[in-house]
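Presenting chain A:
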Amino acid sequence: MRVSLFITCFNDTLFPQTGQATVTVLERLGHEVDFRPEQTCCGQMHSNSGYPREALTLVRRFVETYRDAPMIVVPSTSCTSTIRAQYPRLAAGDSALLAELDTIIPRVHEFTEFLTRVLEVEDVGAYYPHRVTYHASCNALRALKLGGAPRALLGAVRGMEFVDLADIEQCCGFGGTFAVKNAEVSTAMLTDKMRAVLATGAEVVTAGDNSCLMHIAGGLSRLQAGVRAMHIAEILACV
Partner candidate 1 sequence: MSARDEMIARIRATQTAAPPPAHIPAYRTHMQANRETLVQHFIERLADYHVSVLRARGDGEIGEVASRQLATRNIASLVIPSDMPASWRPTTPAPREDTGLSLQDLDAAAGAMTGCLLAIAETGTIVLDSGPGQGRRALTLLPDYHLCVVRESAIVGIMPEAIAALHPHVLRGAPITFFSGPSATADIELDRVEGVHGPRTLDVLLVA
Partner candidate 2 sequence: MKTFPEIAHTELRDTQLRRNIRKATTTIRARTARVTAELPDWEQLRDAGQAIKQATLRDLDKHLLQLEERVTAAGGSVHWARDAEEAREIIIGITRRHGATRAIKIKSMTTDEIDLNPAMHAAGIEPIETDLADMIVQLMDDTPSHILVPAIHRNRAEIQALFEDKFGQGKLTDKPTDLTAAARLYLREKFLNTPVAISGANVAIAETGSVCVVESEGNGRMCLTLPRVLISLMGIEKVLPRFEDLQVFLQLLPRSSTGERMNPYTSLWSGVREADGPQEFHLVLLDNGRTKIMADEAARETLHCIRCSRCLNVCPVYERTGGHAYDSMYQGPIGAILTPQLRGYEKAGSLPFASTLCGACYEVCPVKINIPRILIHLRAGATDARRAAHAIDPETVAMKAALWMFASQSRLGAAQALGRIAQRAIAHDGLISRLPGPLSGWTDTRDFPALPAQSFRAWWHNRAHPK
């Protein structure tokens, strides 16, 4: 299958290794990856922060970029849910754009969702001999309703020791601009999340979203806790 990668601006700029790992896994499973350089940002930050008109510009850009793409894979739960839940609202009133979204959105899949629900694979042939815990981002859990999909992928990784994270449904406190506008509340939430991560004794905390991971890792690194954060694609890419 020819798969278009929507890397997201965040991963493109800060976490290229996540994109590389996504490419590795998809190619290992025999798919052809296409990267369209016109892509930039899904508009999540603008939309969530009170700038819907600015976000709409990026909705149009996304549509123009992926109009003819048969399948679009996104290694970010929050960007995927922005596209799915917010694009139709941002485009409200523009019936032509809405009609295009109607055809594009069903072709957009979050990375682990694409593996488990579209390709229906759980074992991607990964080997990762470390103690790992998984943070279910709020978007994976509630907006995308990924359920046990990411957990199943990790379960099939050889050599891995998986430890469940307590209070998995709890938000890590990132929330985009919330982490800056309400930095103290955000930190109070993060503190509990870090406590739960440390209690697992894991070497690595993983998730399907680098924004939560950047938040958790940013706090852990300040504590010099010695726990690494890695996007789930990066674990699945290891052999």
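The set was built so that all candidates are chains of the complex that A comes from, given by their letters.
Criterion: a residue touches a chain if its C-beta (ideal position, glycine included) is under 8 Å from a C-beta of that chain, and two chains touch if they have at least 3 such contacts; residues count from 1.
Just so it is clear, the structure is predicted and the values come from calculations on it, not from any experiment.
Looking at chain A and the listed options 1 or 2, the chain it touches in this complex is number 2. Chain contact summary for the complex, chain A toward candidate 2: residues 7, 9, 11-17, 19-20, 35, 37-41, 43, 45-52, 54, 57-58, 61, 85-86, 89, 138-139, 142-143, 169-171, 173-190, 214-215, 217-219, 221-222.
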